[in-house]
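Please see the structure below; I have some questions.
For this view, one protein chain was removed and the others were kept in their places.
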Amino acid sequence: MSSMKPTDDSLPPHDASELGADPATSAAEQSRRHFLKLMGASLGLAGMTGCIRMPEEKLMPYARRPNNRTPGAPVSYATAMERGGIAQGLLVTSYDGRPIKIEGNPSHPLNRGAADVFAQASILELYDPDRSRGVIHRNPDGTRSQSSWEEFFRWAKGVFTGDGRGIAVLSEPSLSPSLVEMRKRFQKLLPKSVWFDYDPHVPEECQTLWGWVSAPDLSRAKVVVSLGSDLFGSNPLAVKYSREFAAGRQLSRADGGQMNRLYVIESTYTITGACADHRLAVRPSDIGKCAAYIAAALGETNLTDGKSEVTAEQKRFLDVVIADLKANGSQSIVVGDRRQSVLFENLDYLTDWINKQLKSPSGNLSYHSSGLADKDNSGHLPVLSTLASQMASGEVQTLLILGGNPIYSTPANLKFAESLSKVKNTIHLALHDDETSQLCQWHLSKAHYLESWGDARTFDGTVSIVQPLIEPLFDGRSAIEVLARLTDDKEGIDGGGLAVVRRTFKSLVGDKYSEWQWKKALAEGVVEGTQQTVTFVGPNAVVAIDDSKQQVDNSRGLTAPGASQATSSTEETNRGLLAPGYPQKGNGALPNSKAFDLVFFPDAKVYDGRFANNGWLQEFPDPITRMTWGNAAWMNEKTAENIGLKHNEMVSLKAQDTPEVEFPTCIVPGMADGVIGLPLGYGRTAAGAIGNGVGQNAYLLRTSEYLGWRPGVAARPTGKTCALATVQEHHVIDKVGQRAIAQRIPELIHEGTFAEYQHDPSLGHEKSYPVSIFQEHPLDGTPVNRDPVAPNAPAHTFHRWGMAVDLTACTGCGACVVACQAENNIPIVGREQVLLGREMHWLRVDRYFRDGERSGESVHQPVFCMHCETAPCEQVCPFSATTHSTEGINMMTYNRCAGTRYCSNNCPYKVRRFNYFDYNAGTLKDLYMPNLMRQPISELVRMQKNPDVTVRMRGVMEKCTYCIQRIEQARIAAKREADRPIRDGEIQTACQQTCPTGAIVFGDLNDPNSRVSKLHAQQRSYGLLNPELNTKPRTRYLAKVRNPAPGLEETNKTDKHHT
Amino acid sequence: MDAPRLWTFPKWTNLAGVGLLLGLLTVPVYLGLLLAYGANATTLNVGYQPKQPVPYSHAVHVGKLGMDCRYCHTTVEQTGFAALPSTDICMNCHKTILPDSARMALVQQSYVEGTPIPWKKVHLMADYVYFNHSAHVNVGVGCIECHGPVEQMETVYMAKPLNMAWCLECHRDPKPYLRPRDQVTNMNWTPQGADNPRARADLGKKLEENYHVRASTDCVTCHR
Partner (left out) sequence: MATVALQEIDNTVEDPRQRATLILGEPGTSLHEVSEAICGVAEARHPPKPWYAALGIAMLALGLLGLMIVYLFFTGIGVWNLNRPVAWAFDITNFVFWVGIGHAGTLISAILFLFRQKWRTSINRFAEAMTIFAVMCAGLFPAIHLGRPWFFYWMIPYPNQMGMWPGFLSPLLWDMFAVGTYFTVSLLFWYMGMVPDLATFRDRATGRFRYYIYGVLSLGWRGSQRHWHVYEKAYLLLAALATPLVLSVHSVVSFDFAVAQLPGWHSIVFPPYFVAGAIFSGFAMVVTLAIPAREMFGLKNFITLRHLDNMAKVILVTSLMVAYAYATEFFMAWYSASQWEQFHFLNRLFGPMWWAGWTMLICNAVVPQVLWFKKARQNVWILFTVCILVNVGMWFERFVIIVIGLHRDFLPSSWGSYYPSYVEVVTFIGSFGLFLTLFLLFCRYLPIVAMAEVKGILPHGHGSNEPGQGHDAAVPQTDEIGTSDKGAVGSVADSAPVASRDVDSFAVARPTPPAPKLWGLLAEYDSSDALLKAAEKVRDAGYKRWDCFSPFPVHGLDRAMGIRATILPWMVLAAGLVGAAVAVILQWYTNSPQTVSAQAGALSGYPMIFSGKPFWSLPANIPIVFELTVLFAALMTFFGLWALIRLPRLHFPAFASRRFRRVTDDRFFLLVQANDEKYHSKPTRNLLAGTNCVVVEDVFDE
């Protein structure tokens, strides 16, 4: 076997052939996926033949077993994933050579164990069958054919020569030290070449392109003011922000807890806004005004105007904010989102100024040395325009695009496709043969980060090594490897990415380098001593720790290298708060009833479109709209009425210089009046089978002047409708339903203010902790064994599993949903099935708009199987397929289920999911084809599946199991380790593991000292629907406690003291 | 006018009633036979003995040479899966012992070329059954309890039915199947005073308590 080259013991297995040939010893595990289906077949066969023998299965042991490899035991490896230039530290579980699950790396400063939806779902990207294979070349006659790497490099030798004149590189922003090194090498070799960076989303706080990241530490802030920044949403730092924010609202502490306060001023609706104690919806232009108003109130005198421009309502809100800021001083922080202002610097300037004025530790700004000089053309839009014009004029003859999808995502006015056609030699390195690749001369298959060596930096500069877990499945190569070949890097050519990364590592660590250091970095996932955080202590302090001698411009607080051109060109508008062309007057009343503000934002599911072919993400419900598979124009009811629209109706949007684009309308309460929100990332045409043709492309309306938002857009109803694949409520339009929802919310979600909580920790709700039926003597708390099998077994082997969900901490980000999906082999079902109401997520995050849908105040509530002690689902099953374990888990035995679906009917929480089709087999398009005409479950789909969890066939009910496979593993491990008790926290459910705020806690209720027991004992804990139905749920919620400011309290009209 | 012919049943048809009665009696007989067939060892695949690519003899290695199970099935105490030996384990001895035997050809080839040996799986559980070897071996369930007298098997066959009702028998009352942990791989172990059922029962009880055996019959113990 060719893969049996001597392997470094410490390395993860990364030979794909091991898998391709036959995953050693895992035949048994693989076969688990044929599964239940065989059951059906065998019944038929048994009837026919009567004496059928077993189907023959083969076991393929290793010829030589690598050290440290125990067949059948999962292993975790640390790696990192870069998004928006920021690395997330990850821990990837590999099972017999197949990576199957991604979690956050506990030692990584950004993740601390948690991972966002994108990082977790990227495991599916690895196995995406639509990924391109190898190299594709466009022939002179316009046809395209499969080529090879060698052919490409042969060709490239003749192109990447000379002084580099006419050669341009367009790369995704990255701070990967190795890539930076290769880039320097490239530019040294081809000195006249130019290098550009482009990312359709300038990550809000992460101006990586300029070598710095603004990453405020929210954990110490008592007051957080977000000016349009979606801290907890698709932000690459969301995991960190969520964690820090939740740290500031720990009610479970013994000292009675503490509580920070979050103000959000925004124009669309984000989950950050949903988490806010106070939220103000304003038009995007007003965000700058609000910032100016705050700054002015804190003493900034340099502003031309702005103070007078806020409305009375805004003033009322802002005055409270200002008072709170002043009162808390350095314990407060203001975060701005540069996308939301027309030209972002002004908001940057203002937020910086305010934070310094407050002596806020906002200065958790990290400086990274990208090591690149100013002339590197790093930058953002201005340089992209430059590139486009250079391409159009023919100055650029060779364009190497490293990642990204500029044809799809560049601003419409740059006419990038047109410019690209003028370029003689075009090369695109990408995971998919996408829109850009199809226009390029060469498409190079990019290796997934789980297949290639690399490194990356996170917000504070910490470097992580990206180590592969599997050999490239589709003959892909990383950017580093391609550059190594192009630059004739001998070491890189011979040793591949690994050699380059080790070389970089050596230079990073310097004298301290040792083999042990390297292994440690691999094992821990972070390179020690690479952190570069800078903290500002005062408004005018200058700190530059970084050894790269970065200059910090005192007057502006910050100026990043490379940004000079960009900033100087906008110097004039820095202080003026309004963008040219924006209607200056009449804030409330629209100048023209059909002219609206568009706000562009990355989609919560597919981000900027790069994840469009990821089924998990397509089917991940947007936390606000609860919409899957597509995007829509978000607007509030008033705006819709103004246009003449209703929910689900198509609206046509037209701006100057852009085509008319149609979107379905989605009514989102809480959007600012006159604002239409457009999630980007949809309308892909060459994403793959999953992502093609899903949603509408909002990039078509985006121009380089208006990246974040644009005013003066005309909207008109087209008269057509389009069903939105939402997973909740399917938009209740009848009054009976709306009234009922409003009436029920206070019972479903217990809420209260911090003041109320301090006064009465039960928040006015009757405490109704049910007496467990598993405890015959609940008073003394001793667990009583009801097990009929082993009545004499010791107490520590008896558990009462339970869970607590703290709604105060939950931001609604939905990371748990994807974690659960990955862990439990949950299939995707496709848009049509979602429209029918058949999505399979075991865990859903319900979103309720608090008072009907008017104010737009919303709450999120994760709902999964409650494991009710008196589970209504069990008694109705005629097959005994769902029963209760002696430890209190509501068990679902798939192989006993024949699918009456009665349990689902009788489940008041509707958490049971039914396999209406064989969702794992074939493609989503042929679900309605008879089984015999369908493809079986594909090899790639199988490879991702968790071998510890049955893949369910059609006709079978399924639901949350409390990750029973993790419980059983822990139990067996504890037994193996001298029969010790299972430690509290040892078992983490997948959702709990990834929750950045720690809102989900799982454990043993028999142990009075376990975290979950203590949380259950809190007075604010309640069982959903428990008082009404006496279901005695094992999963209990902790009431949501908000912390409204004294001056604004009356605007929160919640009636939590219901009778 | 001719009246239509008068049809009658011949006299023997009166026996039809008796026949019907007997026919009805066959229903319980049939059901009984059906159950017997279902519980039959052949139906349960007991004795399934596929031909293996390498004529490896457990009878020689275990029975005669007295090798411990764990020498080859190395992971049995650590993981759910009792790994089959990789070829280099075979070659630990067979580099010197019978290296050129024809019976060793495939093993030699595997060792040289690095290709795995395609063993046929004998103990095939349904795919939705999650059996964990380590959970059993570490609480004193002997190999022999499920795999039968492997030390006498020239070619391994399935000795026990491995169906759910059979699993449940032990899970409901594991005592008779327990042995001291250090005797798990001992194929010839007999409890002291094996002829005394009382002593065996006492030992089982003692071991169950010592090892905190809790053979659960919850569905999730095996099905997830």
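Brief remarks on what is shown
Just so it is clear, A and B label the chains in written order, and each chain counts residues from 1 on its own.
To be clear about the criterion, contacts are C-beta pairs under 8 Å (C-beta built on N, C-alpha and C of every residue); 3 or more make two chains touch, one makes a residue touch a chain.
From a predicted model like this one, the values you see are computed outputs, not experimental measurements.
Screening A:161, A:311 or A:905 against the full complex identifies A:905 as the residue touching the chain left out. Only one residue in the set A:877, A:960 or A:1012 touches the chain that does not appear here, and it is A:877. Listed residues A:638, A:720 or A:744: the one in touch with the omitted chain is A:744. Across A:927, A:949 or A:1012, the residue that sits in touch with the chain not pictured is A:927.
Where subunit A meets the chain that is not shown, the touching residues are 40, 43-44, 728-730, 732-737, 740-741, 743-745, 748, 773, 788-789, 833, 836-839, 844, 846-848, 861, 863, 868-880, 883-886, 896-902, 904-906, 908-910, 912-918, 927-932, 953-957, 1024-1025, 1028-1029, 1032.
Interface residues of subunit B with the unshown chain, by the touch rule above, are 1-14, 16-17, 20-21, 24, 35, 38-39, 44, 161, 163-166, 168-169, 172-173, 217.
Operating definition for what follows: only the chains that are shown with their structure count from here on.
Inter-chain spacing, taken between the CA centroids of subunit A and subunit B, is 47 Å. Here subunit A touches subunit B in the complex through residues 1, 4, 22, 24-25, 27-29, 31-36, 38-39, 51, 53-65, 70-73, 787, 789-790, 792-794, 797, 883, 885-887, 889, 891, 893-896, 948-950, 961, 964-965, 968, 972, 975-976, 979, going by the rule given at the top.
Residues of subunit B that touch subunit A in their complex: 42-43, 45, 48, 50, 75, 77-81, 83-88, 110-111, 113-121, 124, 126-128, 130, 132, 134-135, 138-139, 171-172, 208-209, 211-221, 223-224.
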